[in-house]
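Removed from the display is one protein chain of the complex; every other protein chain stays in position.
Residue numbering begins at 1 within each chain, and the chains themselves are lettered A and B in the order written.
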Amino acid sequence: MDVRSQISMVFHLDKCIGCHTCSIACKNIWTDRKGTEYMWWNNVETKPGTGYPTKWEDQEKYKGGWEVKNGNLKLKSTGKARIIPNIFHNPHQPSLDDYYEPWTYKYDELFTAPEGNDQPTAKPISMITGEPMDIKAGPNWDDDLSGSPIYAENDPNFDNLSEEQKAQMFAIERLVFFYFPRICNHCLNPACVASCPSGALHKRGEDGIVLVDQERCRGWRSCIPACPYKKTYYNWQTGKSEKCILCFPRIESGQAPACFHSCVGRIRYLGVLLYDADMIDEIAKLPDNELVEAQRRMILDPNDPEVIRAARENGVHDSVIESAQKSPIYKFVKEWGIALPPHIEYRTLPMLFYVPPMLPVMTSMDGDAKKNMIEGMFPDFDKARAPMEFLANLFSAGNTGVLKYTLKKQMAIRQYRRAVTVGDITMEAAKKMLLEADCSVEAAEEIYKLTTLCTFDDRFVIPPAHREEAIEMMKDPLEYKQQVGFGLREEPMRGA
Amino acid sequence: MNENTFFDYLNLFWFTILPYVALFTFFIATIQRYRGEAFTYSSLSSQFLENKVHFWAMVPFHYGILTVLFGHLIGFLCPAELLAWNSEPIRLYIFEVTGFIAAIFTLVGLFNIIIRRTSNARIKMVTTTADWVVIAIIVFQVITGVYTAVFHSWGSSWFASSMAPYLWSIVQFSPEIAYVTPLPIMVKLHIISAFVIVTLFPFTRLVHVLVVPNPYLWRKPQVVRWYWNRKKIRTTSFKIDRK
Partner (left out) sequence: MRHFKLESLASKLNWRFAGISSVFALFLCTSLLAQVPTEYYKQNCVSCHTIGGGRLTGPDLKDLSKRQDREWLVNWLMDPEGILKSGDPYAVKMQKESRGAVMTRSPGMTKSLAIALLDLIDEESKLEKSQFAGSQISDRPLLQEDIDEGLALFMGSTKLKNGGPSCVSCHVVNSLDGLSGGRLGLNLTRAYARLEGRKGLSAWLISPPSKMMNPIYKKYPIDEEEILPLVAFLKNETEKDAPENTSAMINFLLFGIGGAVLLLVLFDLIWNKRFRAVREPMVKGN
């Protein structure tokens, strides 16, 4: 057992209102530099929709993630043998046009335009060339189902749905959507790291944050096609790749990352998970529909004395184990089983989990949901406005079983709370539903509390980073003796 | 100074002084740049901004120039074996034609590189003067090379018997320029511009050649960096105390 700690995340999708505050917080801190204008380390997509970059989930085109070939895990985009012939022109790298050309406006023309019959306008200009341009795409171009005949209907998650199901979903009176905020998943089996020819991409051993070492990145751009979530980006100005750093400078000083901190819907949770790194290879090779449960098996119980012993032997700090025991992520993912990883069939073992949205599921076509509620019965999920297969393609590699489990449990808790506060459902019916949804009354209360009344400290249990101890790995502190200090790296020498 | 001594000095400059200036600049400046400015070592790819002409520029150029360089390297490292290979005329022709195809390929790539860098507005934004200097010197190098291949054949044979000893004499610190001084002017220009390229190498994007990702070929897929000593057991309790 190789126990490691991983900072993991849960996004509760029912609470997301699609305000993009997270994206703006991130952009203002990290990607407002030249070369990064088009990057959104955090972006919020509307589902169904094609997202950013366009159709990023279509791995036939983008070749992201892993596949199992002859019993071995192989990257779809590259590999030791394929890197050499493909290094000059990466055959799977998307271009700027598949994201969008970043632009700004010539605001000064609003003031300097000569007097005339028309209102002056601020012309859009490209942030790359500075030339006037036609805006053809943006980072959330299909926000709130805009342009849905083009964008929403091309959502790759519809690929294995019947025409009937698709048509049903786009009937105007049944239109349904939810928001899908995305950041780097800081995967356990990151494809970007495995593809990096320079060894610049790496996973931090202590907290599992995946980073690009800017001093070692040489711009071979393998990571961009390799990441199936398209969360590594190429900085066209510096010629290096960049990606979400999970605001590690904030985490190391005990603060939540900017997108978490700024989230107005309080949808985001952050905490430590302990996992068994020895199991990664074996688990990542399992068939698609077993992956969600297998990934949960890797996540270890932080209260198990055997796990604690193995963790300490592995150098995991006691304070980190302590955080793991309080981790909200552990509860959502493992104890309650209501958070699911996005597209785990890419086999990178993402460590960002989503509580699937119930809202589009609630009201079935005949609009008779209330009747179901009163009778203490679950609605027929197969008649839900969003087909189960669509959600399962997104959150459980097509396994509708684990998906329905999360929806049932959430629904039962709502009915239970309705019984408590409104009282038009009998407590007996509500408890029967809870039982059927595999949820105790205590758990229901706890989920209710963590979902609705959570404070900062409930949502973000950030392990101490202990950077003060990091120096031990780098240099003997006494080596700095007699050196000048910050900035001067050579020992002072008597001039020649 | 009479004419002869003037040319002697010129030869001395181009074929003994310049090579050493080039080699020492190369070693010292690349090391210093790696030490101080590792960040600037990058392929500086612009595929992201334009990916269609890019294929027709980068692929022919790199495959071509690497094949040609490899041919020169064979002539330098194993001249005797190369001469043995060339002893059969048909094999000599195969070697020469292969090299020549690669040279044409390089030219096609260079042509597209120039087209791309002059016609695409986005690419213009990431094109610097240094890029043009590199392109110009490489175009010069390839054109003199192609001229040599056509009009001063068979280079693969005479390189092995004339250039190889000269280059080795440079490496062994006892330059014998008698091998190169009688060569035709185009060949001489080819040699000189090669040394100029070596000199410019550390100051341009050419340094990306030095960081080709060979360690990737034998490392494990996943890279994990530890900042702690993993064998140390940490027991100090640390309470999170936030108000």
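Everything that follows uses one rule, which is that a contact is a pair of C-beta atoms (placed from the backbone, for glycine too) under 8 Å apart; a residue touches a chain by one contact, two chains touch by 3 or more.
Since this is a predicted model, take the numbers as computed values, not measurements.
A.B. asks: Taking the complete complex into account, tell me which visible chains touch the one left out.
C.D. replies: A, B
A.B. asks: Would you indicate which residue among B:F6, B:F39, B:W132 or B:F151 is in contact with the undisplayed chain?
C.D. replies: Checking the options B:F6, B:F39, B:W132 or B:F151, the one contacting the hidden chain is B:F151.
A.B. asks: Which residue, B:I28, B:L73 or B:A130, contacts the hidden chain when the whole complex is considered?
C.D. replies: The one listed residue touching the chain not shown is B:I28.
A.B. asks: Of B:F76, B:F100 or B:F140, which residue touches the hidden chain?
C.D. replies: B:F100
A.B. asks: Kindly note down the residues of subunit A that lie in touch with the hidden chain.
C.D. replies: Contacting residues on subunit A, toward the hidden partner: 50, 53-55, 58, 61-63, 89, 91-95, 97-98, 136-137, 149-150, 153-154, 225, 473-475, 489-490, 496.
A.B. asks: Spell out the interface residues on subunit B facing the chain that's missing from view.
C.D. replies: 2, 4, 12, 16-17, 20-21, 24, 28, 31-32, 34-35, 51-52, 55-56, 59-60, 63, 80, 83-84, 86-89, 92-93, 96-98, 100-101, 103-105, 108, 150-155, 157-158, 160-162, 165, 170, 173-176, 178-179, 181-184, 187
Convention: only the chains that are shown with their structure count from here on.
A.B. asks: Note which residues of subunit A are touching subunit B in the complex, please.
C.D. replies: Against subunit B, the touching part of subunit A is residues 80, 83, 87-90, 93, 95-96, 128-129, 131, 189-190, 193-194, 196-199, 201-206, 214-221, 224, 234, 236-240, 254, 312-319, 322-323, 456-457, 461-462, 464, 466-467, 469-470, 472-474.
A.B. asks: Could you pull out which subunit B residues touch subunit A in their complex?
C.D. replies: Within the complex, subunit B contacts subunit A at residues 38-39, 41-51, 54-55, 58-59, 61-63, 121-122, 124-126, 208, 211-213, 215-217, 219, 221-240, 242.
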